[in-house]
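Apart from one protein chain that is not included, each protein chain of the complex appears where it belongs.
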Amino acid sequence: MSIQVRNVSKNFGNFSALNGVSLDIEPGELVALLGPSGSGKTTLLRVIAGLERPDSGQIYFSGEDTTETRVQEREVGFVFQHYALFRHMTIFENVAFGLRVRPRKERPAEAEVQERVHKLLNLVQLDWLADRYPHQLSGGQRQRIALARALAIEPKVLLLDEPFGALDAKVRKELRRWLRRLHDEINLTSVFVTHDQEEALEVADRIVVVNQGKIEQVGTPEAVYDHPATAFVYQFLGNVNQFHGRVRRGIATFGSKTLAAPEHETVEDAAATAYVRPHDIDIARAPGIASMPATVSHALRVGPVVRLELSRDDNGELVEVEVPRERFDDLGVAAGNVVHLTPRRAKVFLETPHAAVGARP
Amino acid sequence: MASIPFSRPEPLAPPPALSLARIPWVPIVLTTIALTYLALFLFVPLAAVFHEALKKGWGVYLAAIADPDAWSAIKLTLLAAVIAVPLNLVFGVAAAWAIAKFDFRGKNLLITLIDLPFSVSPVISGLIYVLIFGLQGWLGPWLAAHDLKIIFAVPGIVLATLFVTFPFVARELIPLMQAQGREEEEAAAVLGASGWQTLWRVTLPNVKWGLLYGVILCNARAMGEFGAVSVVSGHIRGLTNTLPLHIEIVYNEYQFAAAFACASLLALLALVTLALKTLVEARAHKEYSR
Partner (left out) sequence: MATLRRHSVLPGFNLALGFTLLYLSLIVLIPLSAAFIKTFTLTWDAFWAHVSAPRVVASYQLTFGASLAAAAINAVFGLLVAWVLVRYRFPGRRLVDALVDLPFALPTAVAGIALTALYAGNGWLGEPLAKLGIKVAFTPLGVMVALTFIGLPFVVRTVQPVLEDLEKELEEAAQSLGATAWQTFSRVIFPALLPALLTGFTLAFARAVGEYGSVIFIAGNMPMLSEITPLTIITKLEQYDYAGATAVAVVMLVTSFALLLAINLLQAWMRRRQGQR
């Protein structure tokens, strides 16, 4: 089932949580809503679920306007951040709840309830916990039970609020791969909220980057990571170096370094910032064409890569560079050495408030 | 050894090496003073009730309780509690649902107003109903014209009991339901549960111990109230006397053994209340600290 969000706004008092958001989600997709806390991503998820009513705008499920449909009738599966398992019910009764509260005519027979619940518990590989209570389970187990409970009502879409937020690092990694596999298996349109870029990049088919109640960019993980549409997306996804300078008619100047910025050809003269990923900078002992001299302050070996911290010789600004360990060993540089940096890839953004950047599904 | 009171709780038993300096004097002295104080003001009065009740033997004791006036007082006391407790229970659940599960303006004022009856003198709690329903009250003439009696009759006693026990259930449930948040109710809603289904299957089972706790305290006060019902009762023997009022009358007639016999019933009720309360507290602590 597809989901369309049309121009949705939502305020809490004076705080604007969502500001004219539009978004299309295709059937069977697994979409991540990614953003910092307070960006409005959870509000967007709750509006889709029907847990919040938008001040304006519409939500469509498969083209059908569901904005006024009550949450009880919306047939969404919702997994809460802290699971919200019913603490006085067994795991079995938790999963069976959605079936047992149906109107008498639609309520499945007890045998069918038993069968469906056990099937779901098997799906999340926790059938052996059926008679336990939520407080007897680990965080990861509770998370999977919350998912089984949400799936019990055979929802049209699955919505997950920070599904791995409350788990420790190791369980989190396991569980997100498991979720990815589960999604490929059941192929249910799914949306999850996260503030963890790694999680979004690893799990999602598409990422929706949300900031200050607006959508900054929508795209595949590769597109969002490699071609960030806005300065915010550049900073939020991964480490990035910023070079401050000016753009004049398509030429950007940053200290001694110039870059071609054809996308800003019409700009007469404006302050601009170039964003360069640490692994997109070449490092050499000898100066190259338009390279930038810098002095090594630290070199830190982190697993297979070496993270170098340098200060530019022209203006003292800090630069971070990441090189593979072999490359670093070949270079043979140490703290105090002068090296020459050449950005392989950079993106230049004007330093005007990004007014033109809005929702661009 | 002076640092003992500030160390972790430990048994008072003296350490194996019994030298004078090693005896924890401070804890022993403080505990003795505290227990003496409690004995003088709590345990001895409680013991006195049973001692006085049985002073003249079981025969007098049983006769005092079997007395028809005592019997009708017991029945009226039960009646007042049977009406007041469920009404205040329903009110407590409604108030806690509104206050804990929704945001609205004036919430704190509402919580303060619900607690108001606790700070009103019992005598005034009775007086205010006399001012409304009494012969000289607002509705007095109208009631008299229609041959309805509230003051110096059973309805007045029920009203006064309702007033003094008003906050008990609500004040237990409100903080508990606020602490439990709304996520479980939201989860029930997403799973398709109606409002009543959510209340019965999710909210109430979650607060059952707090609810029971409130009901126990509410019931104890409803059966034991004296000042408020005294004002509205009229003290008509066999008709408008609750058990506490019956005790006063018998006592003032110098039938001390009979008065204490009836009082011992209420003292037993108090002890049962305390026992239940302690049990419920232990269960609630176990359940809510998860």
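To keep things simple, chains are lettered A and B as they appear, and every chain counts its residues starting from 1.
In this section, a contact is a pair of C-beta atoms (placed from the backbone, for glycine too) under 8 Å apart; a residue touches a chain by one contact, two chains touch by 3 or more.
No experiment lies behind these values; they were computed from the predicted model shown.
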Omitted chain's touching partners, listed by label: A, B
Selected residue (touches chain absent from view) among B:176, B:263 or B:284: B:263
Residue numbers in chain B that touch the chain omitted from display: 2-3, 5-6, 8-12, 26-27, 30-31, 33-35, 37-38, 40-46, 48-49, 52, 87, 90-91, 94-95, 97-98, 101-105, 110, 112-117, 119-124, 127-132, 134, 136-138, 159, 162-163, 166, 182, 185-186, 189, 194-195, 198-199, 217, 220, 223-227, 230-231, 244-245, 247-248, 251, 256, 259-260, 263, 266-267, 269-271, 273-275, 277-278
For chain A, residues in touch with the removed chain: 12, 50-53, 70-71
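The rule we apply is simple: only the chains that are shown with their structure count from here on.
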Contacting residues of chain B [partner chain A, same complex]: 183-184, 186-194, 197, 201-202, 205-206, 208, 287, 290
Touching residues on chain A, where the partner in the complex is chain B: 49-51, 71-78, 80, 82, 84-89, 97-98, 101-102, 135, 149-150, 152-153
